[in-house]
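All protein chains but one are shown at their positions in the complex.
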Amino acid sequence: MVTAIVLLTVDRDRIPQVAEELAEMEGISEVFSVSGRYDLVAVIRTPTNEALAELVTGRMLKVRGIERSETLIAFKVYSRHDLETMFALGMEGGG
Amino acid sequence: MVTAIVLLTVDRDRIPQVAEELAEMEGISEVFSVSGRYDLVAVIRTPTNEALAELVTGRMLKVRGIERSETLIAFKVYSRHDLETMFALGMEGGG
Amino acid sequence: MVTAIVLLTVDRDRIPQVAEELAEMEGISEVFSVSGRYDLVAVIRTPTNEALAELVTGRMLKVRGIERSETLIAFKVYSRHDLETMFALGMEGGG
Amino acid sequence: MVTAIVLLTVDRDRIPQVAEELAEMEGISEVFSVSGRYDLVAVIRTPTNEALAELVTGRMLKVRGIERSETLIAFKVYSRHDLETMFALGMEGGG
Amino acid sequence: MVTAIVLLTVDRDRIPQVAEELAEMEGISEVFSVSGRYDLVAVIRTPTNEALAELVTGRMLKVRGIERSETLIAFKVYSRHDLETMFALGMEGGG
Amino acid sequence: MVTAIVLLTVDRDRIPQVAEELAEMEGISEVFSVSGRYDLVAVIRTPTNEALAELVTGRMLKVRGIERSETLIAFKVYSRHDLETMFALGMEGGG
Amino acid sequence: MVTAIVLLTVDRDRIPQVAEELAEMEGISEVFSVSGRYDLVAVIRTPTNEALAELVTGRMLKVRGIERSETLIAFKVYSRHDLETMFALGMEGGG
Amino acid sequence: MVTAIVLLTVDRDRIPQVAEELAEMEGISEVFSVSGRYDLVAVIRTPTNEALAELVTGRMLKVRGIERSETLIAFKVYSRHDLETMFALGMEGGG
Amino acid sequence: MVTAIVLLTVDRDRIPQVAEELAEMEGISEVFSVSGRYDLVAVIRTPTNEALAELVTGRMLKVRGIERSETLIAFKVYSRHDLETMFALGMEGGG
Partner (left out) sequence: MVTAIVLLTVDRDRIPQVAEELAEMEGISEVFSVSGRYDLVAVIRTPTNEALAELVTGRMLKVRGIERSETLIAFKVYSRHDLETMFALGMEGGG
């Protein structure tokens, strides 16, 4: 599983809509509206690099209202949870 | 459930150790070593604000090697997954 | 009580109007026009996280003229005053 | 009443101690440990400019552990609360 | 006397006009076009905080062409000159 | 007369001492401890460029405690006051 | 061979098109869409400084959608590969 | 093939040594000392994500003199060259 | 001779035109299109401060396409060349 955290600066008039649009996307497991310098944070979990690339530089680019995005790709995941299993169920449909 | 994303700048000599130390902490569901401007990203999921405060301004402050941390607290969570249930199991022990 | 400090960069033509609009909002206890890099600072005191979220990512987003906002949520409050009582009176109407 | 918001970057080993030390100081009505880029935010309410100057460039400068501070002085206060009365009680001892 | 230094970023087409407009304002003792990151620096000397607030968040806000302003309010003044007397003459008309 | 505004970041333990040391220097007409991102602002008024250079890259460099300084040299001065006369008295001793 | 790395911030609506347009240009050996603060990174390998200048301040300037570009010119190349030979083939047509 | 560009800020006393050390590492195809804000840029080409992670958060972390590194991972590569073949030779030994 | 280095951020569509326009101006001895964060660097050599002020806050302000400029005025010049003589010839026409 390839995981990435995306820090998003969004047009203030479209924050809830962008959050909902992203949360519906295959490969995005969670979207948070957050305090601090960024407006939204998306957690991406995809099976392959290609799926990650297609999502970040394909579908996400088409979401109207995103002003800037900064993707932090995970090198290694440290967790007491078995995240693969927990989230893998949601990804059976591939992509 | 209170969720927060913590962006961490870490002393280069202690990145893996800090990641492991954090991942063992109650309340931290995942820690990623990441590409980009930050070194680690921790995802916190706690049952209450007090538990979040105690973790971020208590136990996490004591981890040697963290140079700067920026906590983004989630106002709202958007997800197709039932995260509460998925992660709630891990938090039965409270805090 | 959940407290947050919001640092606001505002369109120069609407600073007084935005300050007044915010000061009228349930959950905002004070708004200051300030010296320095920011234009306004709002102090939010709400009974619950949900109320904070609804205010920051709901009503405040609709205020015309706010260019950027950075919310600093309080983990812990240190004060010789009994703020809860002082401000709780103003929040009996909930929200 | 002269009000100011002070954004503080603090040595990670001394955040709780600095918060407590500041909260005990005459003229500081509240100190918050906060999420985001800053570590602490102090709200200052003093009767005169001189009291503000003495506090910020006198007593606060002597608190060990403050790395950087940025003071935002309020030009105007907008609030539904009668803050003067609420906080004036605490300032009868002057300074 | 309340003194403040205002660092101004100005629309390049209106730098001389903004400088002249500001220099005519009661309470502004000097305006410099400067080298470096800022375009203009204004030195404000007013008798009271209220006069400073009215100038900075009132009249100055209405000057067309100011993109960003950052006000540094003086806590203490150190000088071999008796500035109060030198500049007080110019402020007999109040404001 | 050559005028310059110097924005100073100073070691927190030496702010008052540095301010006093600078205020005693020939060519420095005022020093302010200020709110905001900088700690001190010095206003320099010297008869010649050479005097300015000697002050900024000579005597001021030797003041212990100045971490960073950013000098904004005035191209033009706009003022209703006759600053030349007001401050020229203080500079009869040259430099 | 003159090598340079160009960090590009691109209009979100034109990232793939700009990448393709650049990759077709003589002198650009690779273009990557990347994670992090920048959108694209181009690796330039030209035979002469003039060819580099003509590419960066000539043809690349005409590509619609590039908002900002920051060129890092290589002083020295360290590699176990014989890059000159590997890429020189592609540059026989000069430019 | 997984490609990444690493922007490096290096201790000025060790720039050439760090460049040579990195260039000898399996997975690093080129290292440039560069003009501009960064000191070195490394181009990484590895067969798998795991190899990239092991290199960036393993071996590279142990190189003395690197102050800060910012890794930009390539989502997609656009090139007229058949880079895979050109560089794949160097990676037959895996890792 | 008064010397200054001007760092210029320019509208990408007008970089060559702005460079040529500046290079024709009396008082500007050289203009470079450069790699890195800035687009152009101009070297100014004028006989007096007034000429420098007139050039930077007069003629240069009228050049269409300059987005931001940051002027670094030289306090002292260190050189093995007799620059005064070398460039003075070009300034006989004054200004």
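List of remarks:
A, B, C, D, E, F, G, H and I are the chain letters, set down in written order, and residue numbers restart from 1 in every chain.
The rule we apply is simple: a residue touches a chain if its C-beta (ideal position, glycine included) is under 8 Å from a C-beta of that chain, and two chains touch if they have at least 3 such contacts.
Given the structure is predicted, the values throughout are model-derived calculations rather than measurements.
Considering the complete complex, the chain that is not shown touches E, F, G, H, I. Per the touch definition above, the residue from I:Leu22, I:Ala53 or I:Ile66 contacting the chain not shown is I:Leu22.
Seen across the whole complex, the unshown chain contacts chain F at 4, 53, 56-57, 61, 66, 69-73. Where chain H meets the omitted chain, the residues involved are 12-13, 15-16, 33, 35-37. Even with one chain removed from view, chain E keeps its contact list with that chain: residues 35-37.
To be clear about the criterion, only the chains that are shown with their structure count from here on.
Listed by label, the chains touching chain G and chain I alike are H. When the contact pairs of G-I are set against those of C-E, C-F or G-H, over half line up by residue number only for C-E.
Where chain C touches chain E, the two copies mostly use different residue numbers: shared numbers make up under half of all numbers in play. Averaging Cα coordinates per chain places chain C and chain D 17 Å apart.
Inter-chain centre distance (chain A to chain D, centres taken as mean C-alpha positions): 39 Å.
Remark: chain F and chain H have CA centroids separated by 47 Å (rounded to whole angstrom).
In chain E, the residues touching two or more other chains are 33, 35-37, 53, 56-57, 70-73, 75-76.
A list of each chain pair in contact follows: A-B, A-C, A-D, A-G, A-H, B-C, B-D, B-G, B-H, C-D, C-E, C-F, D-E, D-F, E-F, E-I, F-I, G-H, G-I, H-I.
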